[in-house]
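Here's the structure, in structure tokens; my notes come after.
Here the complex is missing one protein chain, while the rest keep their positions.
Up next, chain A:
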Amino acid sequence: MTMSEVKVIVRRNRPGTKGAEFCKWPEEPFEEMDSTLAVQQWIQQTIRRDPSNITAILTPPETQDEEVWKYEHLRQFCMELNGLAVKLQSECFPETCNQMTATEQWIFLCAAHKSPKECPAIDYTRHTLDGAACLLNSNKYFPSRVSIRESSLGKLGSVCRRVYRIFSHAYFHHKTLFDDFEASSHLCRRFTSFVMKYNLMSRDNLIVPNMEDGATDAPPAVTETASTPTTTTTTTKVTPVTGNTTESEA
């Protein structure tokens, strides 16, 4: 639209760009980002600078609308969780993980189906990410990326709860894989800080240990199944399925 703008720096990945040079352009100050995708640009730019600097990544620019900020972060999380899903595809098989579990107390039902289903962990992972992609891109709930409808805000929390189970499954059942992924992405730590900062999940549900900001650099503890803060006496409890994605799409 504004073709008159004179730019010295053109932030573009031309064909032929080496992988290492991808998006390696000078950072753009937030005030100068005139795109409707400014928040996404900003978040990605900060992550590229240093993915381990969670405080910086989660600190919004001064004038930023908080709902959009949360929404764009959640998009980014779901996008990066794809990396974990790809890793899980090579290790998490229906034969070994025929249910979505973290600790033994819970079996999570997959909300992507018309009636919630006990999907194997890998399907749960894929379905949840697919469902989240549809929901977060839904023209009905999130028609704009610069203002979020009040009525759609509740969706953010439910997406957070569901995708968190992917972290927890990986942590409790595919520890090496999880550590590997976490070491390069710092994603679970960032996610934990994010949901705590914005109260998107209750603390009780954050079952992957040592992910809170206070315990940043402590090596991840060994699997502590006993430390889960569930109060149930039954060994298996099915979580109430919260907001069926398919349904909410309709």
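Criterion: a residue touches a chain if its C-beta (ideal position, glycine included) is under 8 Å from a C-beta of that chain, and two chains touch if they have at least 3 such contacts; residues count from 1.
The rule we apply is simple: contacts and distances are computed from a predicted model.
Enquirer: Among "3-methyl-2-oxobutanoate dehydrogenase (2-methylpropanoyl-transferring)", "Striatin N-terminal domain-containing protein", "Distal membrane-arm assembly complex protein 2" or "Queuine tRNA-ribosyltransferase catalytic subunit 1", find the name that the UniProt record gives to the complex chain excluded from display.
Expert: The UniProt record for the chain left out of view names it "Striatin N-terminal domain-containing protein".
Enquirer: Pick from A:I107, A:A133 or A:L177: which residue touches the chain that isn't shown?
Expert: Answering carefully, the residue with contact to the hidden chain is A:A133.
Enquirer: On chain A, what residues meet the omitted chain?
Expert: Residues of chain A in contact with the hidden chain: 1, 3, 7, 10-19, 22, 25, 28, 33-38, 40-41, 62-67, 75-76, 78-79, 82-83, 85-86, 89, 94, 110, 112-113, 119-120, 122-123, 126-127, 129-131, 133-134, 136-140, 144-147, 150, 153-154, 156-158, 161, 198-202, 240-244, 246, 249.
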